[in-house]
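As you look at this complex, bear in mind that one protein chain is not there, while each of the others sits in place.
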Amino acid sequence: MAIFIDSDTRLVVQGITGRDGSFHTYQMMEYGTQVVAGVTPGKGGQTFEGPDGKSAPIFNSMDEAVAQTGANTSVIYVPPAFAANAILEAADSGVSLVVAITEGVPVLDMARAHAFARDRGVRILGPNCPGLISPGKSKVGILPAQIVMEGPVGVVSRSGTLTYEAVFQLTSVGLGQTTCVGIGGDPLIGTNFIDCLEAFNQDGDTAAIVMIGEIGGTDEQEAAEYVREHVRKPVVGFIAGRTAPPGRRMGHAGAIISGSAGTAEDKIKAFEENGIPVAKRPADIVGLIQEALA
Amino acid sequence: MAIFIDSDTRLVVQGITGRDGSFHTYQMMEYGTQVVAGVTPGKGGQTFEGPDGKSAPIFNSMDEAVAQTGANTSVIYVPPAFAANAILEAADSGVSLVVAITEGVPVLDMARAHAFARDRGVRILGPNCPGLISPGKSKVGILPAQIVMEGPVGVVSRSGTLTYEAVFQLTSVGLGQTTCVGIGGDPLIGTNFIDCLEAFNQDGDTAAIVMIGEIGGTDEQEAAEYVREHVRKPVVGFIAGRTAPPGRRMGHAGAIISGSAGTAEDKIKAFEENGIPVAKRPADIVGLIQEALA
Amino acid sequence: MDIHEYQAKERFRAAGIPVPPGEIATTADEAEAIASKYGGMVVVKAQVHSGGRGKAGGVKLAKTAAEAREHAFNILGMEINGLTVQKVLVTPAEDIATEAYVGVLVDRKNQAATFMVSAAGGVDIEEVSHSNPDAIRKLTVDPRYGLLPHQAFWLANFLYDDPGLIKQASKVIAQLYDSFVESGASMAEINPLITTPSGEVKAIDAKMSIDDSELFRRPEVASMRDSSSEPPSETKARDAGLSYVKLDGNVGCCVNGAGLAMATMDLVKYYGGAPANFLDIGGSSNPDKVVAALEIITSDPNVKSILFNIFGGITRCDDVANGIVEATRRIDIKPPIVIRLTGTNEDLALEILKEAGFSAYTSMDAVVEKAVQLAKA
Partner (left out) sequence: MDIHEYQAKERFRAAGIPVPPGEIATTADEAEAIASKYGGMVVVKAQVHSGGRGKAGGVKLAKTAAEAREHAFNILGMEINGLTVQKVLVTPAEDIATEAYVGVLVDRKNQAATFMVSAAGGVDIEEVSHSNPDAIRKLTVDPRYGLLPHQAFWLANFLYDDPGLIKQASKVIAQLYDSFVESGASMAEINPLITTPSGEVKAIDAKMSIDDSELFRRPEVASMRDSSSEPPSETKARDAGLSYVKLDGNVGCCVNGAGLAMATMDLVKYYGGAPANFLDIGGSSNPDKVVAALEIITSDPNVKSILFNIFGGITRCDDVANGIVEATRRIDIKPPIVIRLTGTNEDLALEILKEAGFSAYTSMDAVVEKAVQLAKA
């Protein structure tokens, strides 16, 4: 098992003909993801050619793509100016999961898009996220496939490459993953830590969870309380940004310490108070997981 | 029993200090309606003095009125320019029924207000309606109290004075009413025939139902089908506007025959095809009800 | 309130919709001058609040300015469905490759604005919706989000296969929605939306109805009212705050409440007569309104008898009675007046009427029967 995506995932790629969209579609097909359709308005009728003779029909709209291919998940690689509209279109099309990779989507556009998705019971992952991968089953987004392996660890993170670092180290000692989820670095994201913790908690194959947070907001604090109250599996944590100065945005739109809220210290404290051991270095995550699973 | 309002109705009057609001508040208090509060922004702290020493405190907002008096129903007498906002405020305040008397509320404002009320599970009656009365229990709106009496007939109508005419004739032969509801003459109304039929059908004291329609739209046709499929009580009908020319608005904003839709003939046919006898004259309603109850 | 084609086109242009140019002429000379200015073929179109202008001969193609003049001369002053043509629109003729229908109106059932589009344009959409519903794509606009880009695309995608046309039409549909909302409309329609052989999408006809309740806050739309095209009695009624619709019969009707007013008209017919009008004096019972109502009813030369049917609720019967007495003092009313008053302050009203020499009836049936009888006399 896995969370959010698995071998039943039938993916449509929005923005499939763009530079990023086509590159990653190829990668996803190579990994074995069932990419059943692409959407680029005005390019309906064309075909995306992938590796090993794989291909996907291109449609003008999500509506047509879903109707004709039975897609249940979409991933969005369209530019920021059009990304929120692409999310609305996806949420209206019948898919149940929308993974928004695009960085730089206006936050107030996302407020509206999240409301729209909530109204329809559609899950959004992101925006500004690397997507997710369920090793051996399906990969949706941009996570590098070569660093993952199947196994018992669930990984959830606000970061991209930092996640790769952690996953790479887990894999290198033989600790595989059920699913690795990058929830994204924006202030308004569709799927948060708690959503992932809940799913990992219910997932029969997940035995331990790695939660990687960073400065900004209080999602980690709330997630820590959730862990204590609801999660019956070991959780280990890491927080990036102990040395980040207050009031400065650290790359991610959401990574900023505002006033006293959102410091790494506060988050680490919340983790520890709620029984989540915190790694001092990314390299220490492996040891903590090994202890937890011992 | 009765529908929508009864002796537990605790009413707040929005626009209580206006000409219409104050007049009808007095009338409602006289009838015995529990008017527990009034709202007029900027007049909070004043008191509305009614008949027989009755009075109601005035608040600046619905929020305060509901919090301090436990009101569960509101009635709106504010001018058209502010009516939609008053409905939004009421729907947000905790009351479960909002009766909008005001005529001339912009239709697109109402589209938004209806969506807002739906989101919150709040019932709107109207706008542009005379309100409703449950004889012997409560009166909310502008229906004249002297023409009603308690009894077994439920009355639902798109009209005001035509309803009075029908109710007057029922009362004059001793046929009292459980509740008389004027659903209003606007194109977008919150509570339609079907909502009332459903409630009357479930109401233990209602033995027969009078449904008074008019030209415009297809609400009556849908209600007729609903009657055949779901209503286990006799229903008799009347339709006004057999002589109305197509394409002309007959007083009510919603009373217009557009193209082939919404003619009286079509509605009468739908009534008859679904087992609802139709009175040729208002005066014939009484006879049909007497037959139905015989 | 209906506005004319040329006014709807102004609204559409302001929203960015591609609409061919056009100017209004009230004389044949003006029409010729406009046609000369454009050069080439023009269309001369009657501006009246009525459908079926084409069938009635109110829309004509002209190859030359002289021909445009001739058409304008014939169309101006023409009667179309009882309305006199006062203005014509002169507009360059367009080459048409395809015609589609695009419209948006307030939909009762969904409690929101709803689009209808069809690749078969220039048609009666309502007829198509019955005869061939598959030829129409419908979309209800969620008022919480407005028309979303993918929804406009979905509608446009039903009309065309060509990506360029779909893109243009998506934009037109979004602009039509904006114009609909900005105008406080209850209906806005492009019929037909054409494509030209060179691949342009254009709106060559335009129709819009405004929600009367919006006019108070949209003076620029309210100023589009063309009272010249309606009977003066209806203008007067509106100014007096009355709802009045002129009909063809001879029994004048003055009633409080729209439903009761229609039921009264129906009862006139039931008793073998024909109503001269719909008239709702509304809830308030200002005697001046009653005077205005009687002035309007009596200005119709067909009226042979006048009936009042008042069910007093908010309306006070004594106010109405005073209005009737006041009116008979101010104006010379020829047709006989019969009155039914019941409800609030009924006794007081009967007193006033009795004093002024009117007799009053107690039932609606009685007063209607009497009025019909008097009209036949």
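Letters are used for the chains, namely A, B and C, taken in the order the chains are written, and counting of residues starts over at 1 for each.
As a working rule, contacts are C-beta pairs under 8 Å (C-beta built on N, C-alpha and C of every residue); 3 or more make two chains touch, one makes a residue touch a chain.
Please read all numbers here as calculations on a predicted model, not as lab measurements.
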Partners of the unshown chain among those that are drawn: A, B, C
Contact with the hidden chain (one of B:Ser61, B:Thr218 or B:Gln290): B:Ser61
Which residue of A:Met149, A:Leu162 or A:Ala292 touches the chain not shown here: A:Leu162
Of A:Met1, A:Val173 or A:Ala283, the residue in touch with the unshown chain: A:Ala283
Positions on chain B contacted by the hidden chain, ascending: 41-44, 60-64, 85, 88-89, 92, 112, 116
Touch list for chain A against the chain that is not drawn: 20, 23, 80-81, 104-108, 110-112, 114-115, 130, 142-144, 146-147, 157-165, 168, 185, 187-188, 212, 214-215, 217-219, 222, 238, 240-245, 248-255, 258-261, 264, 280-283
Sites on chain C contacted by the missing partner chain, in the whole complex: 144-145
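The working rule: only the chains that are shown with their structure count from here on.
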Graph class of chain-chain contacts, one of line, ring, star, complete, other: line
Most remote chain, CA-based centroid, reference being chain C: A
Chain A-chain C separation of Cα centroids, rounded to whole Å: 56
Mean-CA-position distance for chain C and chain B (Å): 28
Sites on chain C at which at least two other chains make contact: none
